[in-house]
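And then chain A:
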Amino acid sequence: MSKNINLLKAEGINKCFGAVVAAKDINMTIQKGERVSLIGSNGAGKTTFMNMVTGYLKPDSGNIYLKNENITFLNPRTITQKGISRSFQIPQIFEPMSTWENILIALGTSQKNHSYFKNARSKENADYINEILSRFSLHEFAHRQVSELPGGVRKLLDIAMALVRKPDILLLDEPTSGVGAEEKYPLMDNIAKALSVENLTVIFVEHDMDIVQNYSERVIAFYQGEIIADGKCDKVLKDENVQEFVTGKTPKRAK
Partner candidate 1 sequence: MKFFRHCLILVSSMLVSLIGFIGVTSADDHKGFKIGVVTFLSGPAAEPFGVPAWNGGKLLIKLLNEGKVPAPYNKKGFGGMEITAIPIDEAGGATKQVQEFRNLVQRDKVDAVLGYVSSGDCMAIPSVADELQALTVLYDCGTPRVFEDASYKYVFRTAAHAAMDNIAIAKYLIEKGHDISSIAGINQNYAWGKDSWKDFSVSIKKLSPNSEIKNELFPKIFSGQYGTEISALMNSKAKVVHSSLWGGDLQSFILQAKPRGLFKRTQVVFSAGDHVMPGLGKQYPEGVILGARGQYGMMAPDTPLNNWFYKAYMDEYGVFPAQPPYRMVQGLMGLKMAIEKAMDKNGGKKPNKDEIAEAFTGLEFEAPGGLVQMKLGNGHQAIQPHAIGKTAKDKDGNIIVTDIVRYKASCVNPPNGINAVDWINAGFPGADC
Partner candidate 2 sequence: MPLKLLNNVIFQSIFLMSLLIVVGIFIPNWLVFVITKAIAYGLVGLGIITLMRGGLVSFGQGFVFGIGGYTAGLLGTQAGLTDAMLLLFISFLFTGFIGLIIAPLLARYRDIFFAMLSLAFSMVLYGILIKIDAIGGSDGFVLPESTYFGISPSPEYADYILYVVSILMTGVVSILLRYYYNSTPGLIALAVRENELRVEYLGSSAFNVTVLNFTIAAGLGGMGGALNGIALGHIDPEFTYWTTSGEFVFISILAGYLSVPAVFLAALFLELVRSFSGRYFPDTWQLILGVFLILSIIFIPSGIGSFFKQFFDKFKNK
């Protein structure tokens, strides 16, 4: 197995919050270029897993590797610098600023060797920001204060900011939650369009099975901190356990 193919690898991750088991012996490898969705009911451990990958939480045991480098005990900032960006369930954007400025800050954080005396609103920065804005179809909102923007646009901006850094892996935490039903598909189309430009590895947590089916190739199902199914989208969604514990499509209760 050569380097760079196993982009992200989790080995024997365990995590408890008191009596609640949030992760139990989780093993997973993610290849470059995959589109993976994590599914599971609330409290199944998807977000905890995401938080552990991005360094916000530390596992009780086990290790996480990015490109064969152990990143388990690094902090979120370093992990971000190493190539894992994320978006948030509730968009974490800079509320009193404009969309344009939000992207500018994201851009600023991705640059090395800052000059303290060079205006951040330089020509080359502006060009790059405009490119991002058009890629996400955010142009019309460029100079609006983000606290006034509709939910879908905020989500999109949150993702756009995560992407400015050109990460290897992008983690999307419920990109369509809190977005109206009629907005969901346009939003996901926008995201997909924007992501298609680079050969990105994307992991996203999602509840909407239609979205999962339409936008991911591989699905990993969580239940009570454990992975109960992992594989091609169709196969996993048809799995009995998944149907019982996650999608709830077959109301069969007997075991």
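The candidates were selected such that all candidates are chains of the complex that A comes from, given by their letters.
Everything that follows uses one rule, which is that contacts are C-beta pairs under 8 Å (C-beta built on N, C-alpha and C of every residue); 3 or more make two chains touch, one makes a residue touch a chain; residues count from 1.
What you are looking at is a predicted structure, and each value in this text was computed from that prediction instead of being measured.
Asks: For chain A, which of 1 or 2 is the touching one in this complex?
Replies: 2
Asks: So in the complex, which bits of chain A are touching candidate 2?
Replies: Chain A residues touching candidate 2: 54, 75-77, 80-81, 85-86, 88, 92-97, 101, 104-106, 108-111, 114-121, 161-162, 164-165.
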